[in-house]
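Take a look at the following structure, please.
Missing here is one protein chain; the remaining ones are kept as they sit in the complex.
Moving on to chain A:
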């Protein structure tokens, strides 16, 4: 355990060595929030306007919850794994008595803690300036369900990222491309990070909700907002647990196959 605590500590230190980078990364996030805010604010500028069953207050609530969920779930250092595999840096980890998965999971957690800390600060400032209609969940059971949904989301994202990062074992030059396709394109559109999934027509909504993607963003957000309750909450948990387990097993399998192909490039 001490191993991974040390990794947590050193990851934290490293994040701080490039202070300007970190600050700029946060500034970018703030701008993203402001742009999103004014975009939706303009769309709903006419009083009483409703789009896809969302009015101004509802969409603003969705967007602001999304920001928090996003910074917890999608901030991950493990995006570097794919280049570790392609360039042979993986060797440095395999040679030492520790788990590569646990190593990156620890680094991810360190990154999430740091990002969450700053996101909370920014959120407070923006909240005061923009005064959006934000919904504070006070029901403790709903909040606990939300936390569980977040944990599952983190696990699903981690396994998915590691499966994609294994592509360079077989095709070193496809690392970035496959990551772009899955992480940027599919994840952004199908997770609810750009628009709420429930604006889709019924059939498409059903299809998307059976994929792992919405359980990384949309599902936790809706749980927080108290929009998913009772049977559908349980159903959602069943599906996301199933995905978390399936993707974890797939990750173990893909990596045990991939490591046999590993060529330890670069000398």
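Keep in mind that, in the parts below, a contact is a pair of C-beta atoms (placed from the backbone, for glycine too) under 8 Å apart; a residue touches a chain by one contact, two chains touch by 3 or more; residues count from 1.
Keep in mind that, in the parts below, contacts and distances are computed from a predicted model.
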item	value
Protein that the absent chain corresponds to, by UniProt name, given "Glucans biosynthesis glucosyltransferase H", "Peptidase C60", "Twin-arginine translocation pathway signal" or "ABC transporter related protein"	"ABC transporter related protein"
Option touching the unshown chain, where A:49, A:96 or A:206 are the choices	A:96
Interface with the unshown chain - residue positions in chain A	2-3, 5-7, 10, 13-14, 17-18, 88-89, 91-92, 94-98, 171, 259-264, 266-267
